[in-house]
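Got a structure for you, written out below as structure tokens; questions coming shortly.
For this depiction, one protein chain was excluded, whereas all remaining protein chains were kept in their positions.
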Amino acid sequence: MNLNELTAHELSEKLKKGETTSVEVVSSVLKRIKDVDAKINAFLLVDEESAVTQAKKADERIQKKQAGPLTGIPVAVKDNMCIKGQTTTCGSRILFNFKPPYEAAVVEKLRSEGAVIIGKTNMDEFAMGSSTENSAFKKTSNPCDLNCIPGGSSGGSAAAVSADETILALGSDTGGSIRQPAACCGVVGMKPTYGRVSRFGLVAFASSLDQIGPFAKDVRDCAALLNAISGPDNRDSTSATEPVPDYTSHLDGNLKNVKIGLPEEYFIEGIDPDVRKAVDSAVQVMEKSGAKIVKVSLPMTQYCLAVYYIIAPAEASSNLARYDGVHYGYRTQKSENIIEMYMKTRQEGFGAEVKRRIMLGTYVLSSGYYEAYYKRALKVRTLIREDFKKAFEKADVLVTPTSPTPAFRLGEKTSDPLQMYLSDIFTVSLNLAGLPGISIPCGFKGNLPVGLQITGKPFDEAAVLKTAYAYEQAAGWHMKRRQESR
Amino acid sequence: MGEKGKMAITKKEVEKIARLSRLGMSEEEKDMFTKQLDTILEYVNKLKEVDVSSVDESRNVWKTMPHRDDAVKPSLSVDDALSNAPDKSKGHFKVPRIIE
Partner (left out) sequence: MAETCEVVIGLEIHVQLKTASKMFCGCSTKFGSAPNSQTCPVCLGLPGVLPVINARALELAVKTALALNCRICPEGYTKFDRKNYYYPDLPKNYQISQYDIPLSTDGYLDILLESGTKRIGITRVHLEEDAGKLVHLGAGGRIGTAEESLVDLNRTGIPLLEIVSEPDLRSADEAYQYLVSLKNILQYLDVSDCNMEEGSLRCDANLSVRPRGQKELGIKTEIKNMNSFKGVQKALEFESKRQAELLEQAGKIVQETRLWDEKEQITYSMRGKEGAEDYRYFPEPDLMPVFISEETIGRIKAGLPELPGTRRARFVKEYGLPEYDAGVLTASRSLADYYETVVKAGGAPKPASNYVMVNLAGFLNDKNLAIEQSPVTPDGMAGLLKLIESNRISTKTAKDVFAEMFSSGKSAEQIVGEKNLGQISDEKTIAEIAEKVIAANQKTVEEFKSGKSQALGFLVGQVMKASQGKANPQMVNRILKEKIH
């Protein structure tokens, strides 16, 4: 196997033993990108020079026996996380030339671990979308079927990992933007508990929902990356001070006595039958491994999408107000006065989906509608949280499909926004309740992967990862992806 | 809003919202967005069914939130602060005529 096709933990072993170097690993990854990215379009920016420099430094560290589990390992970063001096576009024309004079907290952490940051990945503009088709720059294809979407909004990161163009990647998840692309591309993707990972340097979409999380080829790698990026940050007032356990330490493959809850509202008519079959089989595998299956109910499920599509656009409409051509980013060529400048800049700089959500958000916050929409949504959000609290009295983790369908075709849903929003139907609830959640492969429909979602109590990423790992090892889908990768 | 036959949002409201959010828009765009927003608002209106009479608004609350000591930290250099400015002059950001 080529170096770029291995996992981080396999590579880390080789690096430690001196069987390979970071320069060789990075070189393998860069070659792969050159070979396939013209078709996949996962990357917006690849910085070869910087990657090689970082790799050389990592090799020095490895030689000095000062390496950690991520030292020398290539990582791709979604283009909504600031890297100092490199363009950070958020997939938007309005930030086409923005070079941050500072760096995101997670990027700082990766650097201190000696990881090699190789480039920025494509995304739906400002993380708004479920297919990465809203990027102002390019459309990313699903490596499993180039005519299909990679999911969104972190489609670039998911595709890059899936196509072995990188070993690890970071994405962001506001309504499912890590989990759904992970499911579409057949890789592992996780959204931590809200507050687990610092948002400092993550360009905000919806402040009370956004979280940065890992993409990986297997659960062990995912846990290692989660270790590296988690922890409090006194530059983020919403970051939690809960201690960070070693997320790789309870991956023992043992599901005995783990209570797995199946929320009945997530197993409804309208789910693709192959998705349903794959998920049902997965549950059987878990049961055979010793888990206890319990039925739970989350009665507020039918309202989750509505709550999400009020709260997220509301916060976004305010967060995106700063893109006005005054201090940075795109500014329209000619304008008579500042109001005209604002209006034309934003008209020309933003895509349709972003405009749609800004207007929706402005509307639900506006005088006369605030009570009926935003305030009400916040209250229903409380009920959603209570739903989960009750369910977790009976179960340790909950299992659901990640998405009602596998990846759909490029262009299939772009003309109907509401249809597009319905892809998020199983994922948004976790953002609303601030819970950790992972998507792992659990089968295929033809070439297209199917994802299984596991969610846990706040700050109980350990239980989620333990369950995911045990299932993964028992079912072996991660090996299947490897065998089929080109 | 959303009652039988009545639009959840009108084109006039869309124009007002576009102005509030400083989004320039062609007539076609206004028509398109009016239709789309109407559909979306109709959908989210289902929240009206929920009884929220005894519920508080949800907030993320931790036990402690970091507060900063009142210590001065280094600022960006003027060059760095203006490094991404689309238009600048004499150490300032420059903008077109401001009308009220």
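Order of writing sets the chain letters: A and B. Residues in each chain are counted from 1.
Keep in mind that, in the parts below, a contact is a pair of C-beta atoms (placed from the backbone, for glycine too) under 8 Å apart; a residue touches a chain by one contact, two chains touch by 3 or more.
Nothing here was measured: the structure is a model prediction, and the numbers come from that model.
The chain that is not drawn here is touched, among residues A:S112, A:N234, A:S249 or A:Q284, by A:N234. Touch with the hidden chain on the side of chain A covers residues 80-82, 88, 90, 95, 98, 100-102, 104, 199-204, 206-208, 234-238, 314-315, 318, 321-324, 326-328, 338, 342, 362, 365-367, 370, 374.
Residues 20, 22, 57, 59-62, 65-73, 75-78, 81-82, 89-100 are the ones on chain B that touch the missing chain.
Definition applied: only the chains that are shown with their structure count from here on.
Spacing of chain A relative to chain B, judged by their CA centroids, is 23 angstrom. Remark: chain B residues 1, 9, 13-14, 17-18, 20-25, 29, 33, 36-37, 39-41, 43-48, 50, 52, 55-60, 62, 64-66, 68, 76, 80-81, 83-87, 93, 95-99 touch chain A in the complex.
Residues of chain A that touch chain B in their complex: 97-99, 101, 194-195, 208, 232, 234, 237-241, 300, 302-303, 305-307, 309-310, 317, 321, 324-331, 335-344, 346-348, 350, 355-356, 358-360, 362-363, 366, 372-373, 375-385, 417-418, 421, 434.
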